[in-house]
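Excluded from the complex is one protein chain; the other protein chains are retained at their positions.
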Amino acid sequence: MTESTPVAAPRRAALAPAAPTHLSADIVARARELIALYPEPRSALIPLCHLAQEQDGWLTPEAMVDIAGLVGVTPGEVLGTASFYDMLHTESVGKYVVAVCTNIACLLGGAAELLEHAEDSLGVGAGGTTGDGTVTLEEAECLADCDRAPCVQVNHRYVGAQTPESFDQLIDELRSGARDADIPAHGTLIRVRRTTGIEADPAAVVEERRAAADARAAREAASDGGGA
Amino acid sequence: MAITDPPKIVTSRMGHDDSHTLERYVATGGYEGLRAALARMPEAVAAEVDAASLLGRGGAGFPAGRKWSMLRKSPVTYLVVNGDESEPATFKDHLLVERDPHQLVEGVVIAAYALQVSRVFIFLRGEFALGLERVQAALNDAYAHGAVGRDIFGSGFSVDVVVHPGAGAYICGEETALIESLEGKRGFPRIKPPYFPAAIGLYGAPTVVNNVETMSNLPWIMTNGGAAFAALGGGRSTGTRLFALAGHVANPGVFELEMVKTTFNDLINAPVLGGGIPHGRGLKAFIPGGVSAPWFGPDQIDLPLGQDEVAEAGSMLGSGSVVVMDDHTCAVRAAWRITKFFSRESCGRCTPCREGSGWLERIMDRIERGEGREEDLDLLMDACDNISPGVAWPPQQTTICVLGPSIPSSISSAITMFRDEFLVHIKEGGCPYE
Partner (left out) sequence: MSDQATPVTGSEGDAPVEEVEFTLDGRTVRAHKGEMLIAAAERAGTFIPRFCYHPRMEPVGVCRMCLVEVSGPRGATLMPSCFIEAAPGMEVVTDSDKVKKAQDGVLEFLLINHPLDCPVCDKGGECPLQDQTLAYGPGETRFVEEKRHFEKPIPISELVLLDRERCIQCSRCTRFADEVAGEAQIDFIGRGEQLQVATFPELPFTSYFSGNTVQICPVGALTATPYRFAARPWDLDQVESTCTTCSVGCRVAVQSSTNRLTRLLGIDIDPVNHGWLCDKGRFAADAVNSEYRLTEPMVRKDGTLVAVSWHEALEAAATGLRKAAGADPTSVAVVGGARLTNEGAYAWARVAKGVLGTDSVDAQLGDGLPAETVLGLPRATIDQAAAASTVILLTGDVREELPVLFLRLRSAAVDGGLSIVELSPQATSLTAHAAAALRYGPGGAADLVDALVSGGSAPATVDADALETARRLVGEGPVVVVVGRPSLAEDGELVADAAHRLAAALPDARFLPALRRGNVLGALDMGLAPGVLPGRVSLDAGRDWYTAAWGSVPAARGRSTAGILAAAAGDQAGGGPVDALVLLGADPLTDFPDRRLATKALEACSFVVAVATAPGAVLDHADVVLPAAEAHERPGTTTNLEGRIFRLGQKLVPPGQSWPDWMIASELAVHLGTDLGYDSVGAVWDEIEQLAPSHRGITQAVLDSHGAADGVVAPLSAGRVTLARRPAPLDPIAVPGVESVERQGASLQAGLAASPNARPESDDTAAPSGPTRPTVLSGPADLDVPHVSPPDSYSVRLVASRVLYDDGTAVTTVPSLAGLVAPGALRVNPHDLDDLGVAPGGTVLLRSATTTALVPVELDASLPRKTVAADFNVPLGDGTVADLIDFAFPVVDLRMETP
């Protein structure tokens, strides 16, 4: 990425962030809902990256520029932050990201052999994407499903312990669309949207809470007094 | 020792297929603990938790009640729930968020009430796609049920609970890195002192960070009382605890066991629990509390599952995950894989951890491939010493957080316990187990 950075002349810095141009209106609306959940907009940066991946399958530079404007940081900070995290892909990935855990418990359960099989049968090394753009294979760290070793996730959905044979079948099912119902294309993480919230000024809630606590204390003092 | 039959405190609904729904939850006594809590003063709720002597279940094992009492007084405070569960071979929070999300929500609201916090963030590991959906759905239902949100159950207490997805970085389980990540930044741990969350946490405000399992214990404690909880277990390790058992056992899984009363031997070998090592093999070693912990050998199998007991023996109960290695396991390879994990997961901020983890991994890899030199063993130990002076447990550190000093654990365990195996790799140019 940075290798080919064309160096343009510095210009008077943009003084206000531009409106989103790449993310769809629906995604932007959901992004604004997410931003509203946090005291500071930047907290929504990672959820917004997930959202952008829902649209594009991966985190495109255009999406990062939009996110930067939405949460008030530079695009460089979005890239800097996103590239820290394994789930945020700053380069394109296949429709299915197939993650094979090879960490200790899975290793003891034959994960290295499974990964080797996966590489052979898909014809790509870990980190690579098949020529048809369907499957990206990843060597994962522990996925917290160690009693079903070797553990595999497709687009962050657990598919249970895999043998070489079941793995090939899984890939066939993915390619044929047989798993479309339970495994959405890569990028879609949470399909359940938040329906309600507090919808009040946090300061008012703090105030209300204090009043309720005072009232309760008064009540309790009164009843203590009555009991004594 | 024996396997006791304590009440199921956090796994009571696991037998139901619909354990994650509000209907099932309410039908099985759900949200009663919260109602009980709301009927009392916040301080009384906190005192109840203190009386339970509930130790944090995230790894450090700090008493929840004590942590709460350290929260700096401030009009704005936060509760952050740590559901990042990424310590290798740990998978108990995974179970709790997918299978009993309302229990977590109820626990969270109880804690929020006791702490009188402004807002709660449940930070869940991003790879828990289903867990994230289940917790969000549970929250939506709980809001509708009046158990979260404005004026909860008519008590006047309000709290908003937000689910926050992580994005894949082990270090975000470390509480200050988690807070940074929640602020939309890289998961770079903060320096303690001064950044103890209870003093300077999320957005600089006092913050309590507790593990998912810690929270999930609260409804039971509220319904049954702290004393009933404290009556279980032994010593400082009260109550039951989830143990995630993996590796070379017949029956891996998550088990809720009474602390201290049960031993590693029970967990690994009892037919109703681990069911022993398959294929008639023997036990080579086991890791008692996540891969950050030093390893134990067969001679330590009778240790009780208690925090202090394990600590005294030179390791830690940590995140409650136990990895069993049979006698056909290559110790070099196991330690190399764990080192590779730390190298991939080091945040990269501190020099010793960033550079040291990669260097150690490369040396271990070289030895495993049969290209090691005898002096590499001293070199490994000395490089470990430069990350964690003394290479002992509990560790000292030259780094900001304890990921750094976790790196030496497996290397020094493997070298100390299985030095011969290293020498065979070096002298015979390869792995004897291949």
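For clarity, chains are labelled A and B in written order, and residue numbers in each chain start from 1.
The definition used in the following text is that contacts are C-beta pairs under 8 Å (C-beta built on N, C-alpha and C of every residue); 3 or more make two chains touch, one makes a residue touch a chain.
Bear in mind that the values here come from a model prediction, so they are computed numbers and not experimental data.
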Chains shown that the absent chain touches, full complex: A, B
Which of B:118, B:176, B:397 or B:413 contacts the chain that the document leaves out: B:397
Residue among A:58, A:84 or A:158 touching the omitted chain: A:84
Selected residue (touches chain absent from view) among B:89, B:268, B:350 or B:391: B:350
Absent chain, residues of chain A that touch it: 1-13, 15-16, 61, 64, 73-80, 83-85
Missing-partner contacts on chain B, residue numbers: 169, 186, 191, 193, 343-352, 354-359, 362-363, 366, 379, 383, 385-387, 389, 396-400
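Note that in this section only the chains that are shown with their structure count from here on.
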Computed distance of Cα centres, chain B from chain A, in Å: 22
Complex interface listing, chain A residues touching chain B: 37-47, 49-50, 71, 73, 80-82, 84-88, 102-105, 107-109, 141-147, 149, 153, 155-158, 189-198, 200, 202, 205-206, 208-209, 211-213, 215-217, 220
Footprint of chain A on chain B - complex, ascending: 41-42, 75-76, 85-91, 93-94, 116, 118-119, 125-130, 132-133, 136-137, 139-140, 143-144, 149-150, 155-160, 162-170, 181-187, 203, 244-248, 252-254, 287, 291, 321, 323-325, 329, 333-334, 337-338, 341, 344-345, 347
